[in-house]
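Sharing a structure below in structure tokens format, with a few things to ask.
All protein chains but one are shown in place.
We call the chains A and B, going by the order they appear; numbering starts again at 1 in every chain.
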Amino acid sequence: MTAVNINNILPPVFFEVFVGVLFVAMVLGLLYDALGGRKLAYFRAERRMMLSASGGGQGREVGVAGVVGRTIVTNLATSRELAKCGASRRVSHELMLWGFILSVVVVVVKVFAYPEVSPVLPASVLGVLLNLGGLLVLVGGLWYLWLRVNVSHEGNSVFRVTRADVFILSLLANAVLGFVLEGADLSGSVVATEVALGLYLPVTAFMFFSVPWSKFSHIFYKGAYAIQREIDRERGVSRLPTPSENSYIKE
Amino acid sequence: MSVRSSKAVHRVDSDILIIGGGMAGCGAAYEARYWGRKMKIVLVEKANIERSGAVAMGLSAINCYMGMRWNENRPEDFVRYARGDLMGLVREDLLFDIARHVDSTVHLFEEWGLPIIYDKQTGHYKREGRWQILIHGESYKPIVAEAAQKAASEVYNRIMVTHLLLDRNKPNRVAGAVGFSVRDGSFYVFRAKAVIVAAGGATHIFRPRSVGEGAGRTWYAPWSTGSAYGLLIQAGAEMTQMENRLVVTRFKDGYGPVGAWFLALKAVAKNAYGEEYERKYVEEQRKLYGDYVDSKPFPTCLRNDAMLREIKAGRHPIYLHTEQVLDTPEKEELGWEDFLDMTMSQSIVWASQNIDPKKRPSELTMSEPYIMGSHATCSGAWASGPEDVSPKDYFWGYNRMTTVEGLFGAGDTIGGSAHKFSSGSFTEGRLAAKAAVKYVLDHADYTPEVDPTEVEALRERVYQPLETYETGKNMIVKGTVSPIYLYPNQGVIRLEKIMDEYAAGYGSMYMTNEFLLNRGLELLIMLKEDLEKLAAENLHQLQRAWELHHRVWTAEAVIRHTLYRKETRWPGYYYRSDYPKLDDQNWHVFVNSRYDPKTREWFMTTRPVHQIVG
Partner (left out) sequence: MHIDPVMRRAYNIEPEYCWECYSCVKACPQNAIDMRGYADFAPLGHALTVLREPEKGVVSWKVVYRNGETKTFRFPIRTTKFGSIKPPTAYPEPNLDELSGPLLAHEPEYLKVEGLPTLHTKKEAE
């Protein structure tokens, strides 16, 4: 039984356009939220309030590029913001984060550089990486469903679904359907593969088109805020009092 | 959400059940474990024990410490002080008992890590006042909670206890309690051989001075919802001094503390014309209230009375002249720490209104009334005292046991023992717990039983407001206006208006009379009936519904006691315009009440006040 060649169902150019459209939808969604939703304007206003609460100055001089780089490597890449929330949350987020990044990179590389290479196991390196990405997302994401703070701390049922769950659920659906598609592909059934594509493509599109209304955008906002906080810290600017140098605990 | 969806029922059995995880509850847990090494000790708290209760924010002082080690005070001195402050009506045995033990509690706190401030010159604790010492108390509650958590077998957080359970076999004997989880809604049935109620006194019984968002700024915690009284009254416990409500003079709006300002910083309160007024009316007060005006220190209620007279004469705003005492950076820091350790809202008043305490004075106000047992007043359960101190009619077997067998109380729960504050409440918890351990061992052969029919009926009752909402909401399109049900917040506001207008709230200038009280009672009873029609949209509102129940029971006791005492014993807390004088001839007694849960009747009586300390 040979795997189905998806290029016979939908040509490579379709996928190039599809990925491009999703990227544009994501960007437009973000702009709609940040500009239309006045979040960028608020961010600027908040900067002004923050600096005046800090005593007016811009603080010490700081090399922004260095801070950005450092934040990305030591904070964003390691989900360090979640360290204080407990190990489970941080680990589960790391799985989802790297699974998502891996999956996106592999898909983009495959679609634009290796359209002829099949992304299913055990055919190719791309296939291995894509499966790995999907697995990381699946494990981290399923775990996360129980870690959602309304479930873990407010006694909500894990099956309770609200708008806040749109991103995590579409992400998980995307991972699951990705495996379903792979299975259909490997089974050799064209019909099964067509059906699987008919599910996988809309769900993936939905994930990117729902950016203005889902928690997808946290990727950008949390990232931006983490960088801004590091810059503020380096500058010595804060709405909070400075940490104490001394301890009052008698050993 | 509705009760039709299956809700788990958790049954928790224990030797000792402690209801309420505040200062008193934590003291009870610690001491119970010390004496009952192998006992199962369960503590249940409607919030989270780490910050629950009135000490959530912290405190800047411990207001009950004798300092016997440095010959600063003896317990007898404390009894005399509280007796004078309460115009003669206190349980001297209970007071003596607290005073003789409280120092060991405070020394324990210090060992646990509470930073107590020292006077560098004397090497003693730095005194704020005769009974008060200064502390860096931001983490007072977390420290005490840690000790309790290491003592209790289990601590149940986020469980609201709604009712006590009585033994099905022996009359007037406690058997446990029921409640529900405010997180997941499951029902809890607690069974215990002894129960210690260390729940809250009552706020939001009377209309507060701020009414919008500011309704949250009561001086005593808004989550002290009278559960101590609501639980006990319905179990048939005898209550005392429910008419002895507390009105506090504090910084206006923020209700920030004044103790450090008056006592440690020696700031003075003056009227708008710069005149001191506290002693202005002593001779008039003497004519009405007798020689209690000579008590030293001048009784709290009489200071209130003087301030109220000034306000009625239009000589307010009354100011506390902070600007006259902040002459050093250390004093300024003390003044700020006083607020930041225990009432951050007052700092926010200064910051938001551009008040620099070094440059201008701050306004004082008299609060709305509160009902509590641990502060300058002592409403609560009528309890047995300690065997070695109490006169015969104040002792019936076990220290701090109420008139219900096996049911103990501590902290705001217990009446007649004023001026305990935080350390005294913790100490009272210890006293109750030790007695409860003895009670359990003395009655080792008997385990009370709960009636399963009663428990099931209570279970339905507890969730009824959710059902009421789910069904009744179909009558209206949207919103909160319904002819067939009442939201808890609507009930609280109605209660506050009734009590304010008829039972001597601030809106009535703290004055009432028999006609007003009877009318208030009539309206309160209609509100009580309407409680059967409370609606709750979710578990949070369900908690609010049961808090309202406890508040209404407390309010009913307050009105009945206020009606019964035909005199003005505590001017400045409240006045009976139909009996404007203090009447020691007839009323040098405790006013007590007991509600019979079977016949649903209230019985009022008096009990003698015994002077034990000379």
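Points worth noting:
In this section, contacts are C-beta pairs under 8 Å (C-beta built on N, C-alpha and C of every residue); 3 or more make two chains touch, one makes a residue touch a chain.
Quick caveat: nothing in here was measured; it's all calculated off a predicted structure.
In the complete complex, the residue from B:138, B:467, B:514 or B:530 that touches the missing chain is B:138. The residue from B:162, B:218 or B:271 that touches the chain not shown here is B:218.
Annotation: of B:311, B:340 or B:531, B:340 touches the absent chain (contact as defined above).
The chain not displayed touches chain B at residues 30-31, 33-35, 37, 51, 56-57, 68-69, 74-76, 96-97, 100-101, 103-104, 107-108, 112-115, 136, 138-139, 142-143, 146-147, 150-151, 210-218, 221-223, 253, 333, 336-337, 340-341, 344-345, 347-354, 356, 386-394, 427, 430-431, 434, 437-438, 441, 540, 608, 610-613. Summarising the interface, chain A meets the missing chain with residues 52-53, 55, 81, 84-85, 148-150, 153-154, 162-165, 215, 239-244, 246-250.
The rule is simple: only the chains that are shown with their structure count from here on.
In whole angstrom, the spacing between the mean C-alpha positions of chain A and chain B is 50. Every residue of chain B that touches chain A in the complex is listed here, in rising order: 115, 181, 183-185.
Those residues of chain A lying in contact with chain B across their complex are 153-155, 248.
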